[in-house]
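For this view, one protein chain was removed and the others were kept in their places.
Moving on, here comes chain A:
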């Protein structure tokens, strides 16, 4: 390229020079033991304290229904329910959940196999085609279940005007409350229809 200044630079050596003591050497000291109930099944686990709840589910327990979209708490694909409240499992360390009850998308239905009875939210997503590629779907469903609970309990959102009244689930309320779950396919209209249908049933 003409006119470009040739600047010799030693890049990245700093990484090695300033490397902290090898974290892997102390690995054993970094494990933690805890008990956790996942989809009604109790587990006694010992894991590296740095393992996220998401990786615990996907890599250790083979519960791959919960997806990893960004691993930074910004897309909502990894949403699960912890003691009934929605949590981004990629932002939560597994060892923090000693004694917690975790429900993933695999645990929402009652029973297993062909006789399983879908959770009303799953049935509504099915009925209203609340997905295109399906990758955000488990997170959307878990988030919607948690969101409706919050709403039924009268929790206000950013767009709630009257903090003392029970908010109506208006389009703005619904969309604001679900805005942490990105759907790149933009299946939002059908997702909203599904959630709204469930909100009416249970109201």
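FYI, a residue touches a chain if its C-beta (ideal position, glycine included) is under 8 Å from a C-beta of that chain, and two chains touch if they have at least 3 such contacts; residues count from 1.
To be clear about the criterion, contacts and distances are computed from a predicted model.
A.B. asks: Determine which name in "Ferredoxin-NADP reductase", "NitT/TauT family transport system permease protein", "Xanthine dehydrogenase XdhB protein" or "tRNA threonylcarbamoyladenosine biosynthesis protein TsaB" the UniProt entry assigns to the undisplayed chain of the complex.
C.D. replies: "Xanthine dehydrogenase XdhB protein"
A.B. asks: For a quick check of understanding: of A:36, A:61, A:75 or A:94, which residue touches the chain that isn't displayed?
C.D. replies: Once the missing chain is taken into account, the touching residue is A:75.
A.B. asks: What chain A residues would touch the chain not displayed?
C.D. replies: Interface with the chain not displayed, on the chain A side: 1-13, 15-16, 19, 22-25, 27, 48, 50, 58, 62-72, 74-75, 77, 104-106, 108-109, 116, 118, 122-123, 125-126, 129-138, 141, 171-172, 174-176, 178-193, 196.
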